[in-house]
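Of the protein chains in this complex, one is absent; all others appear in place.
Then we have subunit A:
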Amino acid sequence: MSSSSGTATRRPSQMFRNLNAKIASIPMILTALCVFLGGTVWTIVYSFTNSKLLPRLKFVGLDQYERLWSAPRWLTSIENLFVYGILSLIFSLVIGFLLAAMLDQKIRFEGVFRTIFLYPFALSFVVTGLTWQWILNPDFGVQHLVRSAGWESFTFNPLYDQQIVIYGILIAALWQGTGLIMCLMLAGLRGIDEDIWKAARVDGIPMWKTYLFIVIPMMRPVFITTLVIIASGIVRLYDLVVAQTSGGPGGASEVPAKYVYDYMFLAQNLGQGFAASTMMLLSVAIIVVPWAYLEFGGRKRG
């Protein structure tokens, strides 16, 4: 920031270059500053107050944060987000890439398969959640189907078991989101020059090695875009949980975004909700800032 403004004062012509474009982007800049930045600062400031139903500026220091980190429900939420986040990152990438690699083998009816895999993405999380709630319901869904086929002792009811409920949510999320990841990966694969494959074949490198050591490193930008999309999906996980379990059984599938909503609007305790959302922002910042520094800082140097 300081270096660019320094440049501007030394060479004023820089500031007026592409003047029209700069004027045109003023509304968006203002929106970003007022709405996003302003809203964020406002939320952080009020997280240090004891605001209840309505915001009020009565500061109580770190009280809200102390209460937050001693609330068992918040700790469960963080743990769930952690498990869900890591697994959904790994499985989305692996399954998405494998599907894309398979579609890339110049198979027949590629368009049909692509559509089928991408189709769940057209559904909202709420619809996805309700559908999977039915599929995983022990009385009508998979368990019922297998039991009525003769395997009487078969048990598969992830949404009713506290230990594994988060995996039930993960299944639905993967079903919904992997199609998009596959498409992104497929686009990345199509961007690899055909000559690379020919050269690898001439050198007698097996296909899996070509993928692992040549193609994937070349797809780095695609992977980074994908990573950002998946990561943002993880942090805002909310509607899927509400539709599938509404946090149950017994609060075992609570997630941070739901904690924020519940305390802001159900419990009429804005301060607590703001403290929780500030913690969410902080966790995103811890991941995104070093990455952005490496990614964009590195490019400038190079």
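Simple rule for what comes next: a contact is a pair of C-beta atoms (placed from the backbone, for glycine too) under 8 Å apart; a residue touches a chain by one contact, two chains touch by 3 or more; residues count from 1.
Following the convention adopted for this analysis, contacts and distances are computed from a predicted model.
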Hidden chain of the complex, named as in its UniProt record, picked from "Heme exporter protein C", "Probable sugar-binding periplasmic protein", "RNA polymerase sigma factor, sigma-70 family" or "M67 family peptidase": "Probable sugar-binding periplasmic protein"
Sole contact to the chain not displayed, among A:Arg67, A:Arg147 or A:Arg236: A:Arg67
Missing-chain contacts mapped onto subunit A: 52-54, 67, 71-73, 160, 162, 246, 248-252, 262-263, 265-269, 272
